[in-house]
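Report on the structure given below.
Just one protein chain is left out here, and the rest sit where they should.
So that you can tell them apart, the chains are marked A and B in the order they are listed, and the count of residues begins at 1 in each.
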Amino acid sequence: MGSGHHHQLYRPGDTPVHRLPPQCKLAAVAGFALVVVATPREWLWAFGLYALLLASVALAARVPLSFLLRRMVVEIPFVVFAVALPFIGIGERVSFLGLSFSVAGLWAAWNILAKATLGVIASVLLAATTEPRLMLLGAQRLRLPPLLVQIAMFMLRYMDVIVDEMRRMRVARESRGFAARNVRHIPVVARSAGALFIRSYERGERVHLAMLSRGYSGSMPVIQDLSASSRQWLVAGMLPGAALVVLLGTWGLA
Amino acid sequence: MHVPDGFFNVAVSLSAGVVAAAGVAVCLRGARRELDDRTAPMAGLVAAFIFAVQMLNFPVAAGTSGHLLGGALAAILVGPYTAVLCVAVVLLVQGFFFADGGLTALGVNITLMGVVAVVVGWTVFRLITRAVRNRGAVVAASFVAALVSVPATALAFTLLFWIGGTAPIEVGTVAAAMGGVHVLIGIGEGLITAVTVSTVLAIRPDLVYGARGLAAPLVLRGADGEAVVAQGAPAPAAARRPGWFLPAGIVVAALLAGIVSFYASSSPDGLERVAEDKGFISQASDHALGEQPLADYGDAGGIPVGVAGLIGVGVTLAVGGGLFFAVRRRTKDDTAKDEVSA
């Protein structure tokens, strides 16, 4: 799962979804994911409706389907896990095409695939329509501790700088004919990791010094304030709200 | 290992969220005390480092490769409090900006890869380095700590999955398999961690949190050659810091154990469920909103196990929430005091 990480998902745009305050979107996606997770797996058509809800959000945000699909790769390790479940699952079994499957395992695999897919699509939509910096400020509005938000801000700012340093070190290794092929090469890679840590730590110290030089005394000045109107909360609440209606409606029918 | 949505039921996701929040709150306090106003930039840069290092794939056996979790490494390099914060922030950023790891599973992810990996790794590391105090021991302890932290995290995952996972598994077999595979991955993790720590020890020994107290005091010479002892030497006092962390770790572990025991009694594992020959439709309603209908499972010791499960979640939420707010309040009080004294 390492490789897909360093491409950020944010797609600048100016749609109603982009314009919603980040705290509303965060809360809406979390609420939606919670409703999805709480839905019993046997209610197949409820999942279909959830997918439709997400599709309409994607439409409103002008996020193309191909973009969503390409970002689904983060799910692959769990697809593997899910595919294994019908084989390693226990209890009653059914045979199909000469293979024996655990019934409970099949349901579990469906459950994980469906919910994880919906969750990933919702998260991708959130990340694609929200500027990272604003997302963190939104999280702070939702009572995430300010210190945690600051740590994440610094991580976000220096992530690319450090990944870049690491890439340069790899290029330096490889240009001298080195390639990590087996366990005996681990120490070589790890020594670069040690050097990378020292560089990161020392950069952290220098950044701290730069902050001190400009009068930092332990708390970040609030320069931008995000506020959301109740109308915006209402708009954002439509996604988890509709999902909840589906869930409760299905429950009523069952 | 970034768990997506749908792996765990709502009750476990929320309970783990509370455990994660309490753990992070404890660590915010601890890190502030160690790093003071350096916390934000230092932890941010270390988090960026961990993020980068997690992208290092290393070959494990023919054709397969693992990648670093980094929990134990972070604990040894920057101390357990900061380490938990860094890993938590990495997971947060991956979840928010890369859609990696579900939002409802954030609590599970932070609990496993942040709290469990760091607490286990740091505890093992301390046990060894307390017995033998030299550089070799620090490196050896780094290897063992990182190695152990990986299967420990995998076992914690299995345990959680058994309690509130969404698939029927035979916990013993899966635990053995998970544990086995992750010991192999753990060896890679241990090797990388040990070599990384020894590289840092060779160049900037003062940066290795776990090796503090091994360095000699500083001596300064003035222009005329007179010797002055520097005042700014890093305090070796930090080496005897885990005072707060161990009890905190125990509380977190106890919380986990609490959820475990309540769920274990309220929800027999999948094998029994199927063996009891309940159709999937009845199980479906069992799962509604993650709550167990009280009637289905009879009772244990006079209390319907379903009720026991609910009480379990309630107690976990109350204790965890209480701890979280207590810590938050104390942090606020401290800040207030600091402001008065400043």
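Everything that follows uses one rule, which is that a residue touches a chain if its C-beta (ideal position, glycine included) is under 8 Å from a C-beta of that chain, and two chains touch if they have at least 3 such contacts.
Here, contacts and distances are computed from a predicted model.
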* Absent chain per UniProt: "ABC transporter ATP-binding protein", "3-oxoacyl-[acyl-carrier-protein] synthase 2", "3-isopropylmalate dehydratase large subunit" or "Cytochrome c oxidase subunit 1"? -> "ABC transporter ATP-binding protein"
* Structure fact -> Answer key for A:9, A:33, A:144 or A:207 versus the chain not shown reads A:207
* Touching the absent chain when the full complex is considered, from A:66, A:95, A:217 or A:230 -> A:217
* Touching the absent chain when the full complex is considered, from A:60, A:79 or A:161 -> A:161
* Asked: Of the residues in chain B, which ones touch the absent chain?
  -> 41, 204-206, 216, 218-224, 228, 230-234
* Hey, which chain A residues sit against the chain that's not shown? -> 132-133, 153-154, 156-158, 160-161, 203, 206-207, 209-217, 221, 223-224
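The rule is simple: only the chains that are shown with their structure count from here on.
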* Structure fact -> dist(centroid_CA(chain A), centroid_CA(chain B)) in Å evaluates to 19
* For chain B, which residues are in contact with chain A within the complex? -> 1-2, 4-10, 13, 24-25, 28, 32, 36-49, 51-60, 67, 77, 85-86, 88-90, 92-100, 102-105, 166-170, 174, 188, 191-200, 203-204, 207, 270-271, 273-275, 280-281, 284-285, 287-290, 328
* Asked: Tell me, which parts of chain A touch chain B in their complex?
  -> 1-10, 26, 29-30, 33-34, 36-38, 40-43, 71, 74-75, 78, 85, 88-92, 102-105, 107-109, 111-116, 118-120, 122-124, 126-127, 132, 135-136, 139, 145, 147-148, 150-159, 161-163, 165-166, 180-183, 185-187, 189-191, 193-198, 200-205, 207-208, 211-212, 216-218, 220, 251, 254
